[in-house]
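Missing here is one protein chain; the remaining ones are kept as they sit in the complex.
On to chain A.
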Amino acid sequence: MGFIRSAFFDFSRNKGRTFLTSLGILIGVMAVVLLTAFGLGLRAYIEQQFEDLGSNLIRIVPGNPLKGGSFSNPGSFITIKFDEKDVQNLSRIREVKLIVPVYSKTVNIVSGNNKESSTIYASNEGVFTALNVKAEYGTLYTDQDVDKRSKVIVIGYTLAEDLFSSAKNAVGKSVKFEGQKYTVIGVTEKKGGGGFGGPDFDTFTYMPYKTAYTFNTDKTFMAIILQTKTEEGIKPVIRQVNEILLKRYEEEEFSIIQQEELLTAINSIFGIINTVLVAIAAISLVVGGIGIMNIMYVTVTERIKEIGIRRALGARKSDILIQFLVASVILSLIGGIAGLTVSYIIVFFIQAYFPAYIDLNSVLLAVGVSSAIGIIFGVFPAKKAADLSPIDAIRYE
């Protein structure tokens, strides 16, 4: 206790010096904590986006987008397209809850004088369940609409606003695309997204896939989405899908993408980027530590006489060592806790614009790292103090 009081006495007598020394640690801790907070926020945001897209999903797409090529350019191999026969075959898998064939096309939708570009998502009624899409106004189309080839569409919130100035007004209105007239029966809930290069579902147009056969004359699909009944069902379903598709196609002609796999891939990329950034920020902590070491050497020199007195009164080397280590740890902790406080304030204000957050690990890390820096960079000055010869120290003026 005496050491701690003694340390605080010295700090309060040298307020400016204490502040500047702690500032180094403050900046270092702040950089690390904030970058971690942004990383965590970003990860949570991405996970939320994926969750909004529905869970337990398996996407079957042509080509091999994850290994070479891409969604838009599937590479050099021949691109296959799925058809109703595939859908029928796949629907026999028992663990599958929903099977959603998708035909997609970008079109210009015309309503009166307004013209907007939109991605058509032609599918069955299961698409709403699988992708977690709900109606804000009006209704969603049903299996009957699919079978009857009803000329109905459900449009995204932003698209509805752009076409009809207000999303509410859209229901019941007619639009034109691909030479046909369709009735808007529903507007979907706002989903957000569209950031980070992802699709903006609020500008999509959903329609029954059989209705789309008027311009999808091949009656083919770009993708088939499966939703399994349980998470455990994903693996066995993938295996069966593979077996079924291999009867018609070559192995490299299609890919089965698991949502979670994609999420893991994205998360690991962000994880690496974040780790690198945090490591760079940690360099400033080392610089802060050197500042502490410097000031502790000064403190030791200033207090040589006191060290001599204490040793004359019976202090052992280890007592002196601990006294100076406590001082440097406190100095470092002051910076660490201040850095954490400033980070909290910044995160508090930034949360309105970016989903950053500070977790318990960051707090423990900040406190732990600043203590460790106090010890690592304090031990050399403290050792110097402890190793002073008592007689030289007490004679020092």
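Please note the rule applied: contacts are C-beta pairs under 8 Å (C-beta built on N, C-alpha and C of every residue); 3 or more make two chains touch, one makes a residue touch a chain; residues count from 1.
Convention: contacts and distances are computed from a predicted model.
From the set "3-methyl-2-oxobutanoate dehydrogenase subunit VorB", "Lipoprotein-releasing system ATP-binding protein LolD", "tRNA uridine 5-carboxymethylaminomethyl modification enzyme MnmG" or "Carbamoyl phosphate synthase large chain", the protein name that UniProt assigns to the chain left out of the figure is "Lipoprotein-releasing system ATP-binding protein LolD". Contact with the chain that does not appear here is found for just one residue of A:6, A:240 or A:294, A:6.
Touch with the hidden chain on the side of chain A covers residues 2, 6, 9-10, 13, 305-306, 308-319, 389-391, 394.
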